[in-house]
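Note that one protein chain of the assembly has been removed; the remaining protein chains are unaltered in position.
Labels run A and B following the written order; every chain starts at residue 1.
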Amino acid sequence: MAIETQPEKAQEPGGRGPGAPRPGRPWWMRPAIHTGIIGGVIGYLVGHWLGNLIASGYTQVQNSGMNNYAIILGYVLGTVGWLAGLGIFNDLLRQMAGRPVPAGEEETEASSGLARYFRYSLDHKVVGIQYLVGMIGYFLTGGLLAMAIRTELLSPSYHVFSASTYIAIVGEHGTMMIMMISSLILGPFGNYLVPLLIGSKRMAFPRLEALSFWLTPAAYIVLLSGLMFGGFPFGWTGYAPLSVQATQGADSYAVAFGLMGLSLILLGFNIIVTVICYRAPGMRWSRLPIFVWAMLSTAFLMVLAAPVLVGAMYMMIADRTVQTAFFTDSLGGSSYLWQNLFWFFGHPEVYILALPGFGIVSEIIPVFCRKPLFGYRVAAAGMIGVTLLSFFVWQHHLFDSGINPDMRPVFMLTTELISIPTGFIFLVALGTFWKAKIRFTVPMLFALGFYFNFLIGGISGVFLSDVPADTTEHGTFFVMAHFHYTIMGGLVFAFMAGVYYWLPKMMGIKLNQTLGKWHFWTMFIFFNATFLPLFAVGMAGQPRRVYEYARNLTTLNDWVSISSFLLGVSILIFLVNFVYSTVIARVREEGNPWRSRGLEWQVPSPPPPGNFARVPVVISGPYEYGVKDAPPMADLDPPLGVLSRAYSDTVTEGAEA
Amino acid sequence: MATTEAPARAEAERREPNHGLRIFLIWLPAALAADLIIWFVWGPHMPPGDQSSTAASQQNDINVMAIMAAPVMAFVLVYAGYALIVWRHREGDDEDGPPIHGNSRISATWIGVTSAIVLGLFVFGTVELVVPAGAGAGEGNTPIWRPSGGTPLQVQVIAQQWRFAYRYPQFGGFETTSLVLPVGQNVQFNVTSLDVIHSFWPYQLGVKADANPGVNNVAYTEPQHTGTFTVRCAELCGIWHADMTTTGQVMSVSAFRAWAAATRVQLAALTKILPPYALTYDPNLVPQLGKAFHQAGLSGAGGNYYGSQYPVQP
Partner (left out) sequence: MSLPARVTVLTVAFLAVVGGAIFVVIHYLLGGPLTVNFTANASGQVNMIMQSDASSDPQADPVNPTWVSYYIKSPTSGAWVHTTLFQVPAHTRVNVTILGYDGATPVRNQLWSRVTGTIGGVAYYTGKPVTLLNGWNGDPNFNIQHTFAIPGINLSVPVQAGPGTCLTGPCTNKQHSTTTFSFMTPAQTGTYRWQCFVPCGLDFLNGNGGPMQTFGYMMGNMQVVS
């Protein structure tokens, strides 16, 4: 008797089984932001109820009047509900149930136009634009909070906000900025451009990439909701035991930062695997655009450092809820534990903020100097060097805290050493300027602004790395000025350069160049007017995060506050330009307005789904300006058989004719 | 024609100015001027002043670093300025620039020079850290850089939310909210906290030491001039962090002794009920306070946070 069998069908990687056509559904029934919000609200209510069920009988909860369990469970389940409402778990649940999972392209083509930006999308270009809009929104929120801080600091004696509100605003501003802006460049530009720059049709893990984006609005809302609880009084650094002592606002801080840490890990992981595994044939490491080197280095930092942050936040939550004593000295813990854990993450974090800026400006200046990037290997080595060394310098935040004294020369050495690879960026830039033909387009102006600002920021970092000088400078506005110069003067200026440079590619729309030049000059002048005097303010003895200060510093603080309001106006110019150009004017920009050799400019603007019709073969480097008869970077239509020779087991290319 | 091209090219190369030399000649006077202004004009007024040995050493430190930083910054700015003016794009010129991919000599020189500067600063910084006994920074509870010449004046700084208190163990251990120091004598600050992390920062004395609960953080200095100084808290410790200020005084040795004796007498009743002088004050370990908390049914960690069965020593 013959046993009837059916042939085994291989499960295609990515979970693609025999797909059934999806029935069309109206837009409000398909998962998108609105279902996400509903899910989030339901999740929060369930979590809050659960927390009350568990903990409302505890003495600690009753006496202190705060139920941290309810708040934290509410936030966590609210985030899960938000993600579930967006449909993020749908594919996973389908696979677990053995049902077919729709293929990637069908999903993206099913929603067209504006609607797909409000959904969970597997197209890295859609995620890039979502990140771009999200990041601009988060940045503007942090900026408004900064305006509030400077309003309070106009007078040392008249108080616009009460002391508790002020310190809550300071904490929200700092956390919002650092937390959200960690992905300022990797999110929009990393996700959008890395596949285009390496000649790939897709990202390695599109679901993780989309998840990393959708965690950010959750983190944003969780963080802002802390204001409803009165905020948190410990700034973005969250030092214990103060953070264990604080009221409910601290829970928003811990959960928001934890969520953002998860987002960073996923974002970085995806980029690492994509760059390593999805490069087109011919895209050797020596032809990789410097921007991708920066993305790769930053991604490694994210993947290695963010887990420590998530762990530290978890320990803080445990101290605040289940009465562990990680950070309580009298019961065997240590206040130093938090400091070390936090800064072990915190220092790589600031290089997560700085490296993408290096990548963008190094990518942009060859285009507008019409010269190859000088010292490409030096630049790449600089980024790798910064990445490696950044794990060895964190105790320079703890020089005065009472750490073992012989650690201090060690960390002074490593901190001084890290300025060497950082300096490579300047070597590369100055070399690229040599005998160039420099065009002062808006992206180039922002890149030049980056170099100016980062010079000041970087040199002030050397002042801080010197332990004796740090005795006076630590915890003052000098530190504030240093990191605002490197992060805002560096990263944000580079972000603006990237927006003006790549928006024609990403949206096929030109930003108004006149407004762009107004934006640059006002932002550059008022940025320096705001932050340069802060070095003096710090050296004159004003500590950080204070709402009152010595009367003799009133004039300086007033100058800084007024400049900061004008800086806000310049950001407003950017916002007006961005919104007007993308929503109202929509001037089409096709082709290659900057005459760049980059691979991303060889495809139409905006690129079609799948980026390239066929996987390109890369035949030349990206910076071959001035080289006679240099071929374009890639052959988008390679002859048949070229790819099959590269991938010997691929059947799709067919036999050679 | 080959014969007319070669002289034309050579002519062009001869007419090409020596950019490197020009940049150097612009940079040199700028860097020198900057350094001279920093050393002679700005230097004597550089923060944090010279009211103490550590402050004076930091002032010197910052001067030296500014002098090293100014030529570096001047070089980058002069070079960039020169480049943006001389090598800017001229209208109608659509050619690309020369295809210079790199220059290993230039790169090696840059790396060598920056490494030398940075390592030199490291050696300088370490020397300055060791020389005035720890440069006023908190050295933890086992300081390795101590001033010579016998036991310094001991001043314990007790930080709590939100005011500093000071104890003088060598004068009977009285505790006061005033900070008074004698001029010309080494002072040892023993900084500790009773609750969260604070930071003791007498600005004009060039000292900064974090106050951690249960930990003694030692910092040294030697006041050199009489006068007042401001103590601020330099680590965010809660809502009144900005208001944890003390105005301290440096007086002559005899005036200090008189003050200490008078205050000792004035505060005698208070000193009798204070716990014995110790380097840290864990409420579990201070007998009276531990007993008091226990009797009140609270835990030593304060506020009954851990429940009345604590402290249970791990």
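Quick note on the criterion: contacts are C-beta pairs under 8 Å (C-beta built on N, C-alpha and C of every residue); 3 or more make two chains touch, one makes a residue touch a chain.
Worth saying up front: this structure is predicted, and the values here are computed from it rather than measured.
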{"item": "Contact partner of the left-out chain, one of A:25, A:159 or A:588", "value": "A:159"}
{"item": "Absent-chain interface as seen on chain A, which is shown", "value": "59-66, 114, 144, 148, 157, 159-165, 169, 227-228, 230, 233, 241, 244-247, 328, 579, 583-584"}
{"item": "Chain B, residues in touch with the chain not shown (by the definition above)", "value": "158, 160-163, 165, 175-177, 194-196, 213, 238-240, 243, 267, 269-270, 273-275, 281, 283, 288-289, 291-293, 295-296, 298, 301-305"}
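Keep in mind that, in the parts below, only the chains that are shown with their structure count from here on.
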{"item": "Chain A-chain B separation of Cα centroids, rounded to whole Å", "value": "31"}
{"item": "Contact footprint of chain B on chain A as seen in their complex", "value": "59-60, 63, 163-164, 167, 233-235, 237, 239, 241-242, 245, 323, 325, 328-332, 335-336, 339, 369-378, 399-406, 408-409, 412-413, 416-417, 419-420, 423-424, 426-427, 429-431, 433-440, 448, 451-452, 455-456, 459, 462-463, 465-472, 474-476, 539-541, 543-550, 623-627"}
{"item": "Chain B residues within the chain A interface of the complex", "value": "19, 47-48, 54-55, 57-58, 61-62, 65, 69, 72-73, 76-77, 79-80, 83-84, 87-90, 93, 95-103, 106-107, 110-111, 114-115, 118-119, 121-122, 124-126, 128-129, 134-145, 191, 195-197, 199, 201, 203, 206-210, 212-215, 217, 230, 232-243, 282-284, 300-301, 304-307, 310-314"}
